[in-house]
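Missing here is one protein chain; the remaining ones are kept as they sit in the complex.
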Amino acid sequence: MAEAPRSPQASRTNVVADRAMAAPTDMHLPMTAAAPPRKAVFRSKYLANTRLKIGLLIIAMLIAVFAIAVFFTDLDPYRQSLLMRLKPPGSFGRDGHHYLLGTDQFGRDVLARLIYGIRVPLTVALLSAVLGAVLGLAIGLPAGYFGGPLDGLLSYVVDVQLSLPFILIALFVLALFGSSVPNIILVFASLSWPIVARVARVSARQLRSSLFIEACKAAGLSTTRILLRHVVPNALPPVIAIMAVQVSQFVIAESSLGFFGLGVAPPEPTWGNMLADGRDYMSQAWWMNVFPGLGIVLLAGAANIFGEGLREVLDPREGNADV
Amino acid sequence: MSRSQSSSLAATPAAPTMVANASTEPVLSIRHLSVAFNTEAGWKEVVHDLSFDLRARETLAIVGESGSGKSVTALSIARLLSRRNSRASGEIWLAGRNVLSLDEQAMRAVRGRDVGMIFQEPMTSLNPVMTVGAQIGEALRRHRGMDKATAAAEVMRLLERVRIPGAKRRMEDYPHNLSGGMRQRIMIAMALAGNPRVLVADEPTTALDVTVQAEILNLIKLLQDEDGMAVLFITHDMGVVAEISDRTVVMYQGRAVESGTTADIFASAEQPYTKLLLSAVPRLGSMAGATRPARFPLIDLTRGTCEEPREIRDTVKADTPVLEVDGLTVRFGQRTKAFEPARYVHAVENVSFTLRAGETLAIVGESGCGKSTTGRSIMRLIQPTSGSIRLDGEETMGKDRRCLQRLRRRVQMVFQDPYASLDPRMDVGSAIAEPLVAHGIASSAQARDIVASLLRRVGLNPDMATRYPHEFSGGQRQRICIARALALEPGTIVADECVSALDASTKAQVVNLMLDLQESLNVAYVFISHDMAVVERISHRVAVMYMGEIVEIGPGAAIFGNPQHAYTRKLLAAVPSADPSHRRRRTSLSAGEIPSVIHPRGYVPPTRQYRSVGDGHMVQV
Partner (left out) sequence: MTRDLLSRATLVLRPILKALLVMLGVLVLVFTIMRFAPGDPISTLLGEGASNQDYNVARQRLGLDLPVWKQLFQYLTNVATGDFGMSIVHRRPAIDVVLQAFPATMLLGSVAFAIAVMLAVPMGIASAVWREETADRVIGIFVLIAQTVPPFWGGIMLIHIFSLNLHLLPTSGTGSWQHIILPAVTLALYQVATIIRTLRSSMLEVLKEDYIRTARAKGLGRWRIILRHGLGNALGPVITILGLQLGAMFSGAIVTEAVFAWPGLGSLGLGALLTRDYTLAQAVVAFTAMLVVAFNLLADALVSFIDPRIRDSALSSRNAGGR
């Protein structure tokens, strides 16, 4: 049972600064005068966050490079040339083609493969993250909100899934079922939705006992309405933040698959495949190993930074953590 | 000592000279203190040019509402504010040194030894994973260089000084094993460990029940008598100020507005803000003789005029009961381990009362008495175990969902925390309109007009409807919640501590609004509260609850003027009186155990008898 009811000094976090500069106090606002117009604070918060901008910028740049390459250049990731095998970066081909990043063991242009190689990881990562998030929300929200046996079941399933080593299971399943892009997406999504579900569940549980939800119930709103109009919008932000980080992890995971030869089949250029190829030529052709890796780091890094920025905006660290 | 305004206490020289006579020498001296915080919008000053002195054996109260800068002042003395987000200028003289000029390392020697602090939230202010004995012990070892054995003995002695029974056993307890009052005593013991000359208390009793608050205030006074300590007491409650302080500084928006002896300030305040604070403070006994609820007198800051309190007209329709509660019982099963007998929390036991149209029934009691549970049961947010609840004569128990939805329109609720009762992601217009749209009473377009009229009715501007909750102040948010409750045109509103979280002046405004609404709409209120003084003003009838049962019920005048039950008397006696000349005698109340409402399965509570004291006034025997 609760202690005596708290004053605003108590019910907010112990942020003295916050109280001191709180929203307008009642003292000096005459009753019926219009409050001075205020900008939508959250809008500008999103724009001000550097991490968000950097992450988004890098991803946009990568996609732009891809678009330019596709529409404006004649870079061909598939064309082989036995004459131009394993040439270092900067080499020139017979036809004057400048191999900026060298060639691989089949004489294919590494730069071309690098640029085209973003297609699969990005698609897989995005779609998997979205699918996983949808599943996670659909299952986690009701479980957290209604509790009871559904919640118990969900916790159990989450525990089981989290005990499975991700890559191992992914490899296992894909080896058995074949590794096409839809399969990969399905496997990733089904291995990752528990994490989203857990986040959604925690949000839903907190919301369930929050006062404004009680107020909705008191006003006689139906459960469906409460869920759709109040719970989902409030539970969504942390889920989206998790999604961004998962995109980053999926990019890495997809390339791991390719590295083991269990990703999308060659000759499709993916960074994982390229690294698998390059493995046999480690001492001879360093450019086959370095550049695809950098690509992965760039894309995964951008998604990660974006996710961090999102988290900062959605969950600002108030309070004094000084010691 | 004469009263003065602002910082004219700086009649004393800038640096206090070391005078031989120790008893008139201030132990704490603040000179032109200014504190600023670094916000999104730049540096903002929250304390301006504050000066005052504090002497040994003296209690100085700093009183103000939220945003006044009083807590910031307290934290500045011990330099506990964020070093990177705040800066302070001026001088704070403590034990012969200007604290603001010391570096962090030197400060660590000052904190705990020269100044001890206790805070508002005893629940979160103690480390949950350390025993209380260890927490007190580490302060002892730090400041008095004790070894383990000596420290342990001293910890026991300190616990006894703060009147905690069974000190030896308590030492090994963790904070979550203790009640709020006990935790606060532990905090006091920790603060005293270093034998400081100054104790800074930042709203230490705000989060406690009123009877516990009385005990803690007494304890502080006792300790002060024993030790000769100086106490700086921060509070927003003028009643506490009257109870405990010798001198008072009134702060408003970072400035000291008025200061002087407490007696002077209460008797003849000069500044309009001080007068406003005093007028807005509910005073027990101010309604003696009135038969109907009355509005709070309000002081207009800009014009300096005072509105006289007005009784409302007779709104009670004696023959129309809007709410009849009969034998309401709510029991919760408690989670127990396997192999343990099932236990139940008897939150509400056999509660019965009737509410008539246009009437306000207040349900009062301390935390855990079941008043909130009663309110929530009426709203069916909690399912009662047994009993009957009739709205406008129609039974609500045992009805299906559709029926309940319909009945819900007759009674609405306003909650305690205006910050948390509104969806932060929904604009207030939609929030108010939502019940209308959800029940199919109005379309979105019609709702807009209704929302505008509702906002006007609660004293807000209709074009505020597109704003979001965070853009409003606490009082405004509570008005929005009231507007939302009115949307369905209920006959009854359950107000669950709905003014408890507001400043005194805002409280007065919202209470007046509620009384206005009662006059114009004839709405009935179930006013749940622990604040006896507000209750006295607003209610027609009062029910006192203790341990889940109503121990006394009757007309407000009867309950306040002629309390019969022992608990009612204790409750009324514990309310701080906003009159310094009426200080309670100091008794050394020790921390007692709280009786429990948890019983094993099959426990049959004793049937209670009530006797009538006349005219609807009933007391439990």
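Per-chain numbering from 1; labels A and B assigned in written order.
Methods note: a contact is a pair of C-beta atoms (placed from the backbone, for glycine too) under 8 Å apart; a residue touches a chain by one contact, two chains touch by 3 or more.
Computed from a predicted structure; not experimentally measured.
*Asks:* In the complete assembly, which of B:Ser125, B:Thr248, B:Thr396 or B:Gln620 touches the absent chain?
*Replies:* The one listed residue touching the chain not shown is B:Ser125.
*Asks:* So which of A:Leu83, A:Leu162 or A:Ala265 would be touching the chain we can't see?
*Replies:* A:Leu162
*Asks:* If you put the missing chain back, which residues of chain A would it touch?
*Replies:* Residues of chain A in touch with the missing chain: 1, 3, 13-14, 156-157, 159-160, 162-169, 171-173, 175-178, 248, 252, 255-256, 259-262, 275, 279, 282-283, 286, 289-290, 292-293, 296-297, 300-301, 304-305, 317-323.
*Asks:* Contact with the hidden chain only, please: which chain B residues?
*Replies:* Counting only chain B, the missing chain is touched by 78, 80, 104, 107-113, 116-117, 119, 121, 124-130, 138-139, 142-143, 174, 176-180, 187, 190-191, 193-194, 336-340, 345, 368, 594, 596-598.
Operating definition for what follows: only the chains that are shown with their structure count from here on.
*Asks:* Okay, in this complex, where on chain B does chain A touch?
*Replies:* Chain B residues touching chain A: 37, 39, 44, 46, 65-67, 69, 71-72, 75, 81-86, 120-121, 123-124, 180, 203, 206-210, 212, 236, 252-254, 301, 347, 366-368, 372, 379, 381, 404-405, 408-409, 412-413, 415-417, 419-426, 434-435, 438-439, 456, 459-461, 463-464, 467, 470-476, 481, 484-485, 487-488, 497, 500-503, 505-506, 509, 530.
*Asks:* Which bits of chain A are touching chain B when the two form their complex?
*Replies:* 1-12, 14, 16-17, 19-29, 31-35, 38, 41, 210-212, 214-222, 225, 229-230, 233-234, 320, 322
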